[in-house]
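Apart from one protein chain that is not included, each protein chain of the complex appears where it belongs.
All chains are identified by letter, namely A, B and C, in their written order; residue positions are counted from 1 within each chain.
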Amino acid sequence: MIMVQIVILMTSAALIVIGLYSAIFIDNIIKKIIGISFIEEGVNLFIVTLGYKAGGVVPILMPGMDPAWFAANAAAPLPFGLVLTSIVIGASTLAVMLALVMVLYRRYHTLSTKVMLADTSKREEYDE
Amino acid sequence: MNELIPLMVIVPLIAALLISTISRFNTVTKVFTFVVALCLPLIPILSNYGLHYFGGYEPMLDTVSGVIYHPAITYSFTFLQQIFIGAVGLLTFLVVFIYLTKYKKVSGPYLFLLFLGTAAVTAMMLTDDIFHMFVFFEILALAQVGIVAASSIDYSYEMALKYMVLGSIGSPIMLLGIGFLLALTGSVNVTDIAVAVHNGLVDVTSPVFLLSLALIFFGWLYASGLPPFHTIKSGIYSKAEPHGAALLQSFTVISMISIVMIMFRIYASLPIFEVLIVFFSILAMILGVSLALTQTDFRRMIGFLAVGELGFIGLGIGLGTNFSITAGLFQALNEIIITALLFIGFGAIVNATNEVDTRKLGGLLAYHPKVAIMLLIAGLAMAGVPPLSGFQSKLMLVQASLSCGFPEISILAIMVSIATFVVFVKTYYTMFLKPKPNDLNLEGKEVPKAMIFAMAVLLIIVVLLGIFPDMATGGISNFVGGIL
Amino acid sequence: MLEIILSIIIVLSAILALIQKDLLKAAILTGFSAAALAALFQVLLAPDVALTQAIVGAAIVPVFIALAVKKTQRSDG
Partner (left out) sequence: MKLYDQIFNVVKQFRKLFSPGPVTNADVSGSITAEIFLIVSLVLSAILLRHVSILLAGLVTLILAIVLISNIPLIPKFKIEQEDSLEKMLFYAVVTLALIATFMYWGGNLV
């Protein structure tokens, strides 16, 4: 039963690598942001896997369950709690980034990172 | 009064929420903001040292292994936390004071961001829980982006978006490292993890443990703006309003030391940890100062200098002895105060001239003598001239690296100090002493009184810490002795 | 077996989202990937996380992206 975890770890690694790839190689800023959000999803998936127990039960104590049996068989709830927070943080970060993109689009009329987020230090013209 | 410990976080958080709701009533908001800001430095001074367990879950003793577990999120409050939270609280008060006197109509969202940032760094400093720290670290990143984007400087949105994109790589990577630690030890409490590592429950030579260090270390580089993040960090300082930048750099310093102290407690037994920190600190010192020398925008120049000074803190912690860590933390305290003073002072010049290019400025000494003298003293303190506070901490760092057997690092530290001095003197000369250019109009523009007041308060602290360094170093040294 | 299929869906739709020329399709594919991820969380015995991920990742985030696309431009060019 260790196979499940290996498949899932490979998935999360693939998501992280996709995110890092898109950070460097994708030019469109919205797609870049989508790609970077995959890093967050991969990490979340990894942390959820830590709590997984093969053949276990959901960590909610239902009436009628034996507490000792439940403690031995339930998945670990701590990583799940962490991931809940992390999902919300990731969504809010993405929302702020997209809002900034919308504002910047009005100035540049393009979504290309090379134009929109280029070096600004030289662009401040030296006006006499 | 241990009940005051959680209030240090709760008061700015609640105040932030309340201010953004009542911001329609201008006068009420102003008075309320002023009172809360005044409370911020007072709470840590009044509070007693101790621990606070959220939800009242006391530590549990495992009778089989004899190990104590911490089920609750724990806040620990000692001298170190007191002095840093006090410093950032004082800075928040001064910044809010400058803001309130500068604008007739206050903006609720901006004050919200300032208080949110303060609450986040306070929680990062207090917490003993690595995931709790991560959450507030993300909140801090959002607050920093907001403070930068709220400024009216050109290209501030671009810089905010760049910081955010880099942050959305840096922070998940750090979370991945925390996940590795959780997988190894089954806990997110730093004390529990440290005990597990020291008792040999975790194999410190295993690649997973080393990889968790690498990932958290990368997140730390992002948090503290060491290379490769030195360009973006100096960029956001230069694109924020001057008083905002003064607060932003204190956020950076505090998040840097709070994360590095957590890493130190977990990974101190690995020799590679210290090598990594020293390597990146030296890189930050060299790159920061050499890039600061070539800047013409003086806000950007201070930004790079601030990054270069961060290298000193890292150096002190990387050397790993009691004396050197004390020196590094003392340097952190000095840097918060001195860099804030520089940002506020140069911000006053921006206010009075609407100009940031050193080539178009000159002859300001005759127009703003008070600002000029206070900036001179601050610059000398940053470069490490006795008897100011920068001198004491840098002297301690040089002595520490000599006694660790690294004379090269001592020479390097002295060279960086000299180069910092060159940067400062060059900028000071072009701004204040050089003849005034003909097209520069200075008539009828005053520096706000609140800025001068803030600078004077910070200057008094600089001089006091320079003459009586024992006020801070004694307590810090005790704290460091406790974690070694 | 289920988790393998879900994993393939997640990775495939993530890659497809990044090679789309139409940004609206990219937004929908992101939601698709997130929905599969939510199902995977359910398989991994985390129903609470699955619920949050389904709401946030599969509904809110694609809407945000679609809004951003509507306010800017639709084609990647």
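Basically, a contact is a pair of C-beta atoms (placed from the backbone, for glycine too) under 8 Å apart; a residue touches a chain by one contact, two chains touch by 3 or more.
All values derive from a computational prediction rather than experimental measurement.
S.K.: In the intact complex, which of the presented chains make contact with the chain not displayed?
M.R.: Hidden chain contacts in the full assembly come out as A, B.
S.K.: Can you tell me which of B:213, B:306 or B:462 touches the chain that was removed from the display?
M.R.: Checking the options B:213, B:306 or B:462, the one contacting the hidden chain is B:213.
S.K.: Among B:223, B:325, B:409 or B:472, which residue is in contact with the omitted chain in the full complex?
M.R.: Residue touching the absent chain, from the options given: B:409.
S.K.: In the full complex, which of B:170, B:316, B:390 or B:466 touches the chain missing from this view?
M.R.: Missing-chain contact among the listed residues: B:170.
S.K.: Using the touch definition from the top, which of B:26, B:290, B:399 or B:478 touches the missing chain?
M.R.: With B:26, B:290, B:399 or B:478 as choices, the missing chain is touched by B:290.
S.K.: Over the whole complex, note the residues of subunit B touching the chain we left out.
M.R.: Considering the whole complex, subunit B reaches the absent chain at 159, 162, 165-166, 169-170, 173, 205, 207, 210-211, 213-215, 217-218, 221-222, 227-232, 235, 270-272, 275-276, 282, 285-287, 289-291, 293-294, 296, 357-359, 406, 408-409, 411-412, 415-416, 419, 422-423, 426, 429-430, 434.
S.K.: Could you please point out the subunit A residues that touch the chain left off the display?
M.R.: Residues 20, 23-24, 113-114, 117-122, 125-126 of subunit A touch the chain absent from view.
FYI, only the chains that are shown with their structure count from here on.
S.K.: Approximately how many whole Å separate the CA-defined centres of subunit A and subunit C?
M.R.: 11
S.K.: Can you work out the whole-Å distance between the CA centroids of subunit B and subunit C?
M.R.: That pair's centroid distance is 37 Å.
S.K.: As a quick test, compute the distance in whole Å between the mean CA positions of subunit A and subunit B.
M.R.: Inter-chain centre distance comes to 27 Å.
S.K.: What parts of subunit C, by residue number, touch at least two of the other chains?
M.R.: Touching at least two other chains: none.
S.K.: Where in subunit A do residues touch at least two different other chains?
M.R.: Residues 37, 94, 101 of subunit A each touch two or more of the other chains.
S.K.: Going by the contact rule set out above, which residues of subunit C touch subunit A in the complex?
M.R.: 3-4, 7, 10-11, 14-15, 17-18, 20, 23, 26-27, 30, 33-34, 37, 40-41, 44-49, 52-53, 56-57, 60-61, 64-65, 67-69, 71-73, 76
S.K.: Provide the residue numbers of subunit A that touch subunit C in the complex, in ascending order.
M.R.: Listed in rising order, the residues are 4, 7-8, 10-11, 14-15, 18, 22, 26, 28, 30-31, 34-35, 37-38, 41, 44-45, 48-49, 51-53, 56-60, 75, 80, 83-84, 87-88, 91, 94-95, 98-99, 101-102, 105, 111.
S.K.: In the complex of these two chains, what residues of subunit A are touching subunit B?
M.R.: 16, 19-20, 23, 32-33, 36-37, 39-40, 42-43, 46-47, 50, 76, 78-79, 82, 85-86, 89-90, 92-94, 96-97, 100-101, 103-104, 116-117, 120-121, 123-124, 126, 128
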